[in-house]
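Omission of a single protein chain aside, the complex is shown with its protein chains in their original locations.
And now, chain A:
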Amino acid sequence: MTSRRILVETKNLSKDPPPGISATPDEDNCRYFHVIMAGPKGSPYEGGLFKLELFLPENYPLCPPSVRFLTKIYHPNIDKLGRICLDILKDQWSPALQIRTVLLSIQALLSAPNPDDPLANDVANMWKNDEEEAISVAKSWTRRYAVMDS
């Protein structure tokens, strides 16, 4: 059952990719996806291309996929190992969600950081106390780590 579901999702992702996101399965492992996400317009991540990895566990879609940023990013809900604090990746997961919806939710998180539910405490504090400074750090990190044509 799971293989059929993964097959359908993979086909849909390549046929009709969500805007600003590409997800391609690994050649050797159809459960491992290489993801590239463009920083959303109007966010401090604009202009950057962020690499992520996405893995579908054995119980997928009854269990949520594991997703992690590989590119360094300055964001209150993403820690320095790239782990993401997002409810649908944990207790709010529903088997009716898909890889596509998960990636779109992550993209939305980049546009709207939530410093009240932080994963990276120092970043979140900066975001709350001095948002302007936090945004400028996020922009400089984007330039430094997420712009590939340098």
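Keep in mind that, in the parts below, contacts are C-beta pairs under 8 Å (C-beta built on N, C-alpha and C of every residue); 3 or more make two chains touch, one makes a residue touch a chain; residues count from 1.
Here is the rule we go by: contacts and distances are computed from a predicted model.
Novice: I notice the complex is incomplete. Of the names "Translation initiation factor eIF2B subunit delta", "RBR-type E3 ubiquitin transferase", "dolichyl-diphosphooligosaccharide--protein glycotransferase" or "V-type proton ATPase subunit", which is the UniProt protein name for the chain that's not shown?
Specialist: Of the names offered in "Translation initiation factor eIF2B subunit delta", "RBR-type E3 ubiquitin transferase", "dolichyl-diphosphooligosaccharide--protein glycotransferase" or "V-type proton ATPase subunit", the one UniProt assigns to the missing chain is "RBR-type E3 ubiquitin transferase".
Novice: For a quick check of understanding: of A:S14, A:N29 or A:S94, which residue touches the chain that isn't displayed?
Specialist: Counting the whole complex, the residue in contact with the absent chain is A:S94.
Novice: Where does chain A touch the missing chain, residue by residue?
Specialist: 1-2, 4-5, 8, 59, 61-63, 92, 94-97, 101
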